[in-house]
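Omission of a single protein chain aside, the complex is shown with its protein chains in their original locations.
Entry: chain A
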Amino acid sequence: MAFDTPKLVTGEASVPETHTKEASPVPARATPRDPIALAQQKQINAAKLRKFADKVSTWLMPALTIAAFLLIWEVIANAFPGGLPAPSMVLMESQELIFNPFYDRGGVDKGLFWHVMTSLSRVGIGFGLAAIAGVLLGAFIGTVDLARKGLDPIFQVFRTVPPLAWLPISLAALREAEPSALFVIFITSIWPIVINTAVGVRNIPQDYLNVAKVLRLHPVEFFFQIMLPAATPHIFTGLRIGVGMSWLAIVASEMLLGGVGIGFFIWDQYNSSRMSDIIVALMWVGMVGFILDRLVAMLGQYVSRGTTAD
């Protein structure tokens, strides 16, 4: 939640209204000299000011840091010509790429929007499968202690394997680029989902388990009525890490696999030495990754509303 700004506790306008009515006998005729009314007016103003300052700083500070960043970049890039293009250069050289993400001239000559969509659809399939399999597997090893003892060491080793290290194996086994890319996403993002789900399932409070026992819920009922909702916060922690990792994995594996996709685009532009285009593409990658993370976080908040309240 690094982007949530803390909410200042402000007086709000309702406080003075109710207070004047109760505190002073003739509220409507309170003279400006009335010390209570004056003090209250001061408080309202201070609260309003704080609120305003808070709002402004939320938007102003990021804008300032971005501006400063661009400025420093511009200065350094101009000081060492021939290296990275300065922001002004990027703007000039990659105009079409920046302002028209939707063009499509056939083949791989497409706007960035289409490249990103292709990559996202791969993430959607690979990550979707990983989510389903991960939650089921996590629920299994969270419930069956023997399974956890047997499988946990393997998972702990597999989850440290970098995404790209899976690529040669999957290419050899699956023989085609598209399923290999999907497999790399799947195998990268499944571990945090499995491990977090298992932790969530193992931490279901004894009280809920007792309720299920007294009611004699059968396993399927227990899974949907108790286990899934109780483990939801943990599951979404896993999903959030998983979606981030699958975005890392897809960009990297597309660079090697070719075809369409934002990762391929970056590699392609590198081969034709178009640095400005790469920088624009990087911005897209960052923004899309950020949005993905926020989407999963928001979904998690919506789904798990109430689950932690006691």
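Simple rule for what comes next: a residue touches a chain if its C-beta (ideal position, glycine included) is under 8 Å from a C-beta of that chain, and two chains touch if they have at least 3 such contacts; residues count from 1.
FYI, contacts and distances are computed from a predicted model.
> When you check the chain that is not on display against UniProt, which of "Na(+)/H(+) antiporter subunit E1", "Nitrate ABC transporter ATP-binding protein", "Menaquinol-cytochrome c reductase cytochrome b/c subunit" or "Succinate--CoA ligase [ADP-forming] subunit beta" does it turn out to be?
Answer from the record: the omitted chain is "Nitrate ABC transporter ATP-binding protein".
> Which residue among A:Val56, A:Val75 or A:Val211 touches the omitted chain?
The single option touching the absent chain is A:Val211.
> Quick one: which of A:Gly124, A:Pro229, A:Gly244 or A:Gly289 touches the chain that's been left out?
A:Pro229
> Need a quick check: the contact residues on chain A for the chain that isn't drawn.
Chain A touches the missing chain through residues 207-208, 210-211, 213-217, 221, 225-226, 229-230, 232, 304, 306-310.
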